[in-house]
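Omission of a single protein chain aside, the complex is shown with its protein chains in their original locations.
In order of appearance the chains are A, B and C, and numbering begins at 1 in each one.
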């Protein structure tokens, strides 16, 4: 192994891994930079701040963009497979989160697309992986997955309901009461069934209000359905974990697990 | 069996069944046509689109209507019992979803009633029957059925509450603050207890605001009731399925079940 | 037993009981009359209807009032203990639901207080007692009772939170942004934490919006608390009923229970 390859290996470890001090530090600095750069973009969108501090923010934006460009180049350089990284989820996000600044030279305004940088913060979960967060995250994800089909059915019924009621409201209320088209009626029905209720559009006839009342009580009651689905799934997963654990205590409690271990090295069952 | 009857049998299979390739294809094309025709009706209700593309949409509307008329005629032709189909849920929906276009020649505006076509999309669940969706759908339906009596009691209390508080608000706030009648007060109470809160009517006196605060906190807390009912029911059904499964593994895991089987052929217990 | 006492006994049975045909019929007619009389009061509050049909509604109101006065007199006459009935919950409601009409001769406007008649509809649950509704109602009531202390603690925290944040908002936003006093700030905080959000009062400064965002996310998340409490309680009650049932099947399944029996005659355990 020559010296350059050793250096690259070390760099690769720092950039892509997350379980040693320098690697953790790199991730922390990176996330801080991402958050700061997003705050810069956000503040720059406020007219008053833009007028007073526009220059400073402009320089900071370019500083972060150049930094992230360097980081992207490094990632490409050290990646085992350049193509694989470039076309991975994070590879695309990394590229998209630097391009807008360069484009903004030609097309002003596009720099706001930098908000896509937010997706990079998802890397924070790599850091959290080191603790118990990953197991909890996996738990939430797994119960949502297990419930996904039931939730799709639920959403389908919600969509059919808001479509039909939205169209009925257009017929009942009409243009003069703010329902200018069926899609606008459907939009109103979504605002109502989700109990958001902006109040930009609302029924004014007696028939319309009666239909709205039915929709509201429906929306208020059926929230019980996804909640029930997820609750029941999580309760049954909680129980499964518990019964799995009770059967393996002899094996798993006698071992010293790594800080970042989510599963027992010996039997592969989850540690809590 | 003569040739015509064979042809009719084949057609019947394609139109009413759903577990072979041609039958699935027919259903898919049908659902696509339904969705497209509903989009046409929706877009036609937007004034600006109506002015620019009204002609095209008008032709498309007639095309779909003729298509669905043909389909309806075919269904009548191949149905084992014509009367049974004609008066079934889907038979009535199928008829109602073509009539408005014909009526719109005599009475313009009635074509918006075509939104009833949405109900036809419910056929999509016939397709989903082929997968695991049906079991999940049955699960949701069964737990709602099991909870229905508790939910009726809950809704009864909600209705009594909004009636009394709506009437009280009419007395407290009166016409000058936007509460023009008791039914309007009840409407406001429904908007409030479901936490929709449009803001078209709201209390302005101190007494009214205090009563509203009580109603809001009530509405915010009692949402726990239907949610709790459904969650508990689903949890107990989850458990029942699990215990049913554990006792029958020997029987059901050794069999090759049909792709669309929801229950074991041998013992009749649910497959998961 | 003389004849009058027999007649009184029969009347008493019809008015106060609910498990024979005439008694059921009496209750049904009574509830229909109550609902109709409330509808009359509601419609009379709509200005346009009052102008057109005021006379008819006025006569109906008096008809129902006289009917309920007669009923009240009969109840007093047949009650085993007159004082006990007169001061019972329903006795007071029965009296209060006829008085406003008489008062309205002296003080116009008081007839709207007739909405208190709604409470009389609660008698409907006597009828439902005959079916399985009572058990479900008892279930919901029992789980709310079991959760009541936890919910009191939850409401206490909600009240402290809205008080402090409401006062802070008054300091931050001030009169010029619609927060005229601390109680108004508290009212806004309740509207916000319950996710009602009328939009009659809302923060306009940056600090105020940040605090509001915190309050909204709090309100959105802590709804999980009462829901979780009630769900867990209901799940554990469901289980208890199931385990109670499994231990007594031998006793209870061999008996013919009365239609209105909620509990086994022999062992006193609940029947499902």
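Here is the rule we go by: contacts are C-beta pairs under 8 Å (C-beta built on N, C-alpha and C of every residue); 3 or more make two chains touch, one makes a residue touch a chain.
Note that the structure is a prediction, hence the values are computed from the model and not measured.
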Tell me which of B:100, B:166, B:183 or B:197 is the one touching the absent chain. B:197
Listed residues C:27, C:94 or C:233, member touching the removed chain: C:233
In the complete complex, the non-displayed chain touches which residues of chain C? 149-150, 152-154, 156, 160, 163-164, 167-168, 170-171, 175, 180-183, 186, 192, 195-199, 202, 206, 209, 212-213, 216-217, 219-221, 223-225, 227-229, 231-233, 235-236
Logged for chain B, residues touching the omitted partner chain are 195-199, 227, 231, 235
On chain A, residues whose C-beta touches the chain left out of the figure: 38, 41-43, 45-47, 112-113, 115-116, 118-119, 121-122, 124, 132-133, 136-137, 139-140, 143-144, 151, 154-155, 158, 183, 187, 190-191, 193-200, 219, 223, 226-227, 229-231, 233-235, 237-239, 242
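The rule we apply is simple: only the chains that are shown with their structure count from here on.
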On Cα atoms, by how many degrees is chain B rotated relative to chain C, nearest 5? 90
Give the residues of chain A touching no fewer than two other chains, as numbers and ranges. 195-199, 227, 231, 235
